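The complex is shown incomplete by one protein chain, all other protein chains being positioned as in the whole.
By written order: A and B. Residues from 1 in each chain.
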Amino acid sequence: MLHIVNKSPFEKNSLQSCLSCAKEGSTILLIEDGVYGVLKNSAVSDAITGAMKGMTICALEADVKARGIADKVIDGVKLVDYNGFVDLTCDNEKLQSWL
Amino acid sequence: MGINVGGTELETDEEGYLLNLNDWTRDAAEELAKSESIEMTESHWEVIDFLREYYDEYQIAPAVRVLTKAIGKKLGKEKGNSKYLYELFPYGPAKQACKVAGLPKPTGCI
Partner (left out) sequence: MTQKKFLYVNRKAPYGTVYALESLEVVLIGAAFEQDVRLLFMDDGVFQLAKGQDTAGIDNKNFSPTYSALGDYEVTKIYVDKQSLEERGMSLDDLQHLVWEDEDDDWAERDSIVLVDRSEIKEIMEENDVVLSF
């Protein structure tokens, strides 16, 4: 299952709710302001690192670069381009958007 | 758009549904029925009264399937079927009966 989060974890609890409801083996894709969730040394980085044990964490590269945080991304987060985004939505039968 | 009820003009939308729920009276229902070529009988009123009560309680007009089942439960099985309701309201019980009852078009009704 693919979970998509597009809200900053410092403004909304969408990422936190997503992490607590996503099953092992899921993929979590952060887009738009959601990409702030992959910042190193933040209040949520431990939660992301923890989630990476059982899930794949991805972030949309264009959104990461646009926000000037490309060099501060947690190791192990997979950066995807728009084609990768499309592949993820095709490869996963189910999708939940954490608005 | 509107209909004339006893000298008062009541506003309707382009499909003839009353715009203001509170404009509805039994006289208005008779007029609305006339515009649908329906002759109101006791059986029609039973359904109309039921719809008004349903809306009052739940703030929606029920879908046909829901209406049929609820009518069957309240007024008896012989009335809780689409045949009976379509005889009363040939162009669709939810659509036509809701109009006469002064309710908005049911959600999900095409």
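One rule holds in what follows: a residue touches a chain if its C-beta (ideal position, glycine included) is under 8 Å from a C-beta of that chain, and two chains touch if they have at least 3 such contacts.
Everything numeric in this text was worked out from a predicted model, so none of it was measured.
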item	value
Hidden partner chain, touching residue among A:M1, A:A47, A:A62 or A:L79	A:M1
Residues of subunit B in contact with the chain not shown	57-60, 62-66, 69-70, 73, 107-108
In subunit A, positions touching the absent partner	1, 13-14, 17, 20-23, 94-99
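Convention: only the chains that are shown with their structure count from here on.
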item	value
Separation of subunit A from subunit B, taking each centre as the mean of its C-alpha atoms, in whole Å	50
